[in-house]
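The complex appears here without one of its protein chains, the remainder shown in place.
Let's look at chain A:
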Amino acid sequence: MAKCLLCGCSIFQPLTLEWLLSLQPVQLPVVCPACQKEFETLRGQMVCPGCGRLQKNEDLCPDCQRWSKMGELELLNNRALYRYDQAMKDYMQRYKFAGDYRFRLVFQDQFSRFVQEKSDPHRVLVLIPVDEQTKRKRGFNQVQGLLAGFNALQLLAFRQKEERVKQSTKTRKARMETRQPFVYAGKKDLNGQEILLVDDIYTTGRTLYHAKHILQEHGAGAVHSLTLAR
């Protein structure tokens, strides 16, 4: 019997006729229904058109209005799968910061399907990278872990030399004042190519907008983004 990754309880999964007739292998669940319910989905909810945050109307949220005021002509039109609430924060703590790589399986299926739905042939998938130091310590890229079966281009890299301070350790003000951390890692000019950025969390949007700017400096067309949590 499978054990829930989050709470450790045993998950009972009845074998149904539907499954029997589908001739598919048994798909053991990784999370129990009670834990799954802790996460608040944003699918079919009313969200801000700019960043995908949960809200009561369809206008731009104050954060996105600020981005517009700061001279952003096109917003990222970010869409997220879940709300960045306490349950998601705890999850990220264990997956990213404690470094339990098994936790990627909690959302891998759902997030891969979500990205699959939103991507189309003329949009190139670009993942937000992890800086070298973190990657060496953590041993994985958390965004890559959440996706299975995608070919993403390595168009972004971290600026070398500079000691990078993690976004997650900063205050909102400090985050917004972060300078461009990325360099372009592609070989050719992007020539109007549309881009779909993928990251784990959209908090202030700073990182994703930096990524967008650097790609557009190298000729990218429209840039949109998807995240697991907002």
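Here is the rule we use: a contact is a pair of C-beta atoms (placed from the backbone, for glycine too) under 8 Å apart; a residue touches a chain by one contact, two chains touch by 3 or more; residues count from 1.
One rule holds for everything that comes next: contacts and distances are computed from a predicted model.
Taken from the listed names "BMP family ABC transporter substrate-binding protein", "Energy-coupling factor transport system permease protein", "Competence protein ComFA" or "Protocatechuate 3,4-dioxygenase subunit alpha", the protein name that UniProt assigns to the chain not shown is "Competence protein ComFA". The hidden chain makes contact, of the residues A:Q55, A:Q108, A:Q144 or A:Q167, with A:Q144.
Residue A:R102 is the one among A:R102, A:R159 or A:R172 that touches the chain not shown. Annotation for chain A: contacts to the undisplayed chain at residues 94, 98-102, 135-136, 139-141, 144-145.
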